[in-house]
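The chains shown are only part of the set, and none of them has been moved.
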Amino acid sequence: MFEKMFKNVHERSPIVHCITNYVTVNDVANIILALGASPIMADDIEEVSDITSICNSLVLNIGTLNCRTIESMIEAGKTSNKLGHPIVFDPVGVGASKLRMDTTLKLLKEVKFSVIRGNASEIKAIISKTKTSGGVDVSLEDIISEDNLDKYIKIGKEVSKANNAVVAITGPIDIVTNGEKTYLIRNGHKSMGRITGTGCMLTGVIGGFIGANPENVLDSTAAAVAVMGLCGELANQKTAERALGTGSLRTYIIDYMSNLRGEILKEELKIESR
Amino acid sequence: MFEKMFKNVHERSPIVHCITNYVTVNDVANIILALGASPIMADDIEEVSDITSICNSLVLNIGTLNCRTIESMIEAGKTSNKLGHPIVFDPVGVGASKLRMDTTLKLLKEVKFSVIRGNASEIKAIISKTKTSGGVDVSLEDIISEDNLDKYIKIGKEVSKANNAVVAITGPIDIVTNGEKTYLIRNGHKSMGRITGTGCMLTGVIGGFIGANPENVLDSTAAAVAVMGLCGELANQKTAERALGTGSLRTYIIDYMSNLRGEILKEELKIESR
């Protein structure tokens, strides 16, 4: 099933409209292309409705939000909702400032998202609705392990139900849930946290998967999370073998995504259904 | 002749002012440096005239245009025109939104360009003057081949004459024309379309070539297109030999540009005059 969804991305080659941050935007575009989809970045309010109309899905990421682009996100989101396009939301650092929290709550109110993806601290902040003390990286206390897994599954389900969206909480173990059915994914490697943008890239990859598989957002989100994790694992292995570092790791993640074939997915995806 | 133009870039080391998109701006800066020229990015209307005055050429790229930068592009363009600096225009995704089309038509009206570079869909859209359905990538129907070559040469000449500019249409075969004389270039590799920004990078490279060779815009544009294509070919070969992917391809394109020597150009540039 997950291989089929990956195949659909290649065959349908969805166009993914991204309003994302300027820190990692190049990597987001390149990994979407590597996946076999087609990215288009556009954030001026005068064109976001036009652009999103020719696309198959929308990615909203608040990593470097500003007053101008917040309005564009809402406009693009509403247009996508009208057209029935799936939308994925990445509340980067939502707990780090009042602006990010207010914007997140506004977006969740005015736009219907298909998927919300964040680390455990970000997803928790959405529930608490208050600015916390953390930055854009997950807090140490929020690192998902076998020991605290049930707690985060519960949090994921709560955010999912409250927003009628699939929720993906990423960490050492990834949780993807629609409030009823939950997938646990054990692909990935901790070194991915040592480069900027692996979260943003994953959100872009989810945009590609749900753009090609809008009829099955839960499963295609799980597939995206596992596929991105697998690329991270493979890239980490090559980086370590060659005694290279995080610059090469970033390059190899995109390399592996661009060379990925369906066969390897059958063997290597570690997706558990609960 | 083309080697001489490449040599001029190294000797004159032109400064290239770029108002370009934030998706690929880092690659544009790095490939201009790799070429032996010097990039400067500046887009605030309060400084674009100052900046462009100390430069040798100007690059305008509408890939992530917004209301603020559109005005800056016009201001920089007018100042460059007054100073007689060559300007290259990249109408990224001009058919994708009304804003891009309106901005393109406004720029073409208010600024005199030396070179307009786009894929076949973008150059066609400039003639039709209407929003089309495509994104930022070329439409399948607009991929240039030996079979439809004459049609696109004609389109190139038409846009060239209408705007009194050299037009470069890039694709499997590249067309560079000033309305009278035409070059066909058969360097390049299709894998270049699998990374973001090869078009933007080429536009930056053209900025370097025409900044160093303002007395011969047609030939130096053809040289730039061929040189960029050659780097793509070589990078693709190395990527394939090493079983790497599109992340490495991007790195190697810049590597080859930075190591290029005049001798290889004599043997490897595939430029046909028509």
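Just so it is clear, A and B label the chains in written order, and each chain counts residues from 1 on its own.
Here, a contact is a pair of C-beta atoms (placed from the backbone, for glycine too) under 8 Å apart; a residue touches a chain by one contact, two chains touch by 3 or more.
In this text the structure is predicted, and so the values were computed from the model without any measurement.
Oligomeric state of the entire complex in this file, given as copies of the one sequence with 2 shown: 3.
Everything that follows uses one rule, which is that only the chains that are shown with their structure count from here on.
Mean C-alpha positions place subunit A and subunit B at a centre distance of 32 Å. Contact residues of subunit A toward subunit B in the complex are 15, 22, 25-26, 29-30, 33-34, 38-44, 46-47, 50-51, 54-55, 68, 250-259. Subunit B contributes residues 21-24, 26-27, 63-67, 93, 96-100, 131, 133-137, 194-197, 243-248, 250-251 to its touches with subunit A in the complex.
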